[in-house]
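What follows is one structure encoded as structure tokens, with my remarks underneath.
As you look at this complex, bear in mind that one protein chain is not there, while each of the others sits in place.
In order of appearance the chains are A and B, and numbering begins at 1 in each one.
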Amino acid sequence: MSEKEKITPGEFLSQHIYDIAAYAGLIVTFILFLIFSGSRLSYNMATVLQAASAYSIIALGAVFVYSMGYMDVSVGQQVGVYAILMIMITNAIGGTALGVIVGFVVILALALLCGAFNGAVAVWLKLPSIVTSLFLMFFFTGAQLLLMESTGTNSISIQATIKPADRNLYNVMLIAAVIIVAVSVTYFFKFTKLGKYTRGIGANEMTTAQCGVNTTKWKVIAYMAFGVCVAIGSFIMLTRTGSAGKGTGSGYAMDIMICLILGGMPLSGGMKSKVSSALVGTFTYVLLTNDLTTMGVDLNMINFVKAVIFIAIIMVTCRKKDAVLPR
Amino acid sequence: MNNSENIMKKIILSAIFPVLMFVVMLVITASNDKCYVNGKLIFLSADLVKQVIINSCMTVCVALAIWLQLKNGRFDFSGGASMILAAIIAGNVGIMTDSPVLALLTAVAVGIVLSCLTAVVYIIGRLPIIICTIGMTLLYESLTYLTFGGQGIRIFYSQPHTSVFGRIPGVLLPTALAVAAFVIFTYFTAAGRKGKVLSNNQRAGVNIGINEKKNIFVTYIYTGIIIGLAAIVYVSQHEVSPQSGLATSGIMFSYIVPVFMGTFIGLASCDVMGIAIAAVGMEIMNYGLNCLNLGAGGWQQIIMGIFVLGFYAFSAQTDKIQAFMEKRKKSAKSA
Partner (left out) sequence: MKKGLFRKISKKVSAVILAGAMAVSIVGCGGGNASNGSSNPADSGTASNNAADTGSAPAVEGKKCTIGVAFYTDTGFAVDSTKAYLESLSDTLNVKFTYTVLTQTDEAANLTKIQELISSNVDGIICTMDLGMPSIIQECEAAGVYLGGYLCDYDTSYNTAYDQVFKSEYFVGTATDGQNPDDVTIGNTMLDSLVEYNERNADAPITHVSMAIFPVWAFPAQSTGAEQFVAAVGVYNKTAETQITVDPLDEESDVLAFAPIDTTYFAKHADSQAIISFAAGSAFVYPTMVQAGVDSSMKLFTTGFDGGEDANFGTTGKGTYQQTMVTAPESITYPLVLLLNKINGVSFPDQPAEAERVSSAQYVINSDEDMTKFQNSCFFTKDASKAMYTPQDVLNMTAYGNPDATYADLKAILSTMTIDSIK
């Protein structure tokens, strides 16, 4: 081992200040959570798990897209439409297990199609990827409204059983889903070309292309991988209530972005993109919201407190040291 | 081509979008029974002109605020939140003093203060602009709950003597001031010109001695003025309630389409003209959709989405179209 590789704790601290701040945020919110949950700690654990599971699965998928320096503003509306379609298809097939499978396959196919659209059409038409996702956002918003209008009700419920009756089993199912997705995403992001190339595209697309990488192909694959996570996340979200309406999924795009920022994900993408950002950020965000409610913070103050904490965290995690101001 | 021909060409190219939109919507509405009341085509009522002017003025103000930052290389999420907070404060001041002029001045002052605060956090925090402005958006939105008892402002727009800047002809004043602020900054100030250098090559700009921080601050002061003017028009036309969850960025995004379209249409003249013309075209389309009862709901969203994609897809091919036209010219000459 050479002298060069030895680092002092001070150097380590300065090199990892962003990670430490992100983890510190998570730990602080977790400690507050432990304190204020009181006698209902175990119940509240399940609450956080249930609230965070869909977010974390979608955020994990979003790592592929954000690592390229792109974003997808249509994810919330996609989640809403997928949940409604899943219910409609399942109910049309008599609320059977087959219906659930067919429903999931359909939304998975749709999610993959949207991923391909976001990735390929943007390249073919030379558009910024946010424009194609803006189109999908408009399209899915309209589709969600029209689908709900066609049902003639405010909210529709699935007729099949998609959630174990036993609460412990349900919690285990959610943990398993998050772990499987996290492990899969970590594998693809860290140990396969997909992660390497998406980070490369985020760092410098032209250089990556000049290295012989078909960037269009990998963009499409990255968006499709995200699509898979969106489909799984939509299903997980649906298992919670078994129902959906015209506002299901609203705000997901921004929430996912906030989660990733809190977890230390650089929005410009590149080599510093990390899978852990998705999990750290999601749990920090969900725990923070939970803490503020259990602490009994005044309704009008909750948003202010959240905003101040968000700014404090980004001031540490996102600060750049470049000669020019970051954009 | 002489000068007058050149000007004529620019005028025709600039006007083509709203004229085309008017003709398309006229044909569609005229061929639809829903658009006739007592045998009269409602698309051609005097209300069309009134609504297009009023709504275009609002759109132009917000679009200029967005474009001023975008033009300088920054995508500012906080513009909508600043506008809403400024609107709430200005509206309440206007009601308390019974003075729309004081409300206008308050809106501009608050707009400048909030913009400067955003600039300070951006400069001191050295944060990526999107992340920084998302944070500021959350902060300003939260303040909408903490000012004036979290009630927002309702009655400002509904009283004729307070809402003069939301109606014809009063609405033209803040719009004209917003255009003037944009033009003065962009074309007549050193900061505007330096901003252009920085947006083209930030590092080179800094290396040749441009004080980036000062430039950003000045840009934000002008943005604040325009946001304040947008706020007074907004509060003169709408009730404004407290917002949360980045909903203000949604309000801002609803005005962003004319920004991108305007930059394309503005190629024939200048960006500010392009934005104004795009706003008029979009408002004509919206009015036509309303006549068809497609102004809200699912189909409106889908039509809007297709329109946005179609427009972008077309505008992104301009270089190819230009190259094709050049090729045709050359082949015609050689023939």
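We adopt the following convention: contacts are C-beta pairs under 8 Å (C-beta built on N, C-alpha and C of every residue); 3 or more make two chains touch, one makes a residue touch a chain.
Computed from a predicted model, the values in this text were never measured in an experiment.
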Contact residue for the chain not shown (choose from A:154, A:192 or A:207): A:154
Subunit A residues that touch the omitted chain in the full complex: 1, 5-7, 12, 16, 19, 23, 26-27, 30, 36-51, 54, 145, 148-149, 151-155, 157, 166-168, 170-171, 175, 237, 240-251, 276, 283, 289-290, 293-294, 296, 299-300
Where the missing chain touches subunit B, by residue: 34, 37-38, 42, 45, 47, 51, 54, 145, 149-152, 154-155, 157-159, 163, 166-167, 237-239, 241-242, 244, 287, 290-291, 293, 295-297
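Convention: only the chains that are shown with their structure count from here on.
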Subunit B to subunit A touching residues, read off their complex: 73-74, 121-123, 125-132, 134-136, 138-139, 141-143, 145-146, 150, 202-203, 206, 212-213, 216, 244-246, 249, 297-306, 308-309, 312-313, 316-317
Complex contacts: residues of subunit A adjacent to subunit B: 125-127, 131-132, 134-139, 141-146, 149, 251, 254, 257-258, 261, 266-268, 299-301, 303-308, 310-311, 314-315, 318-327
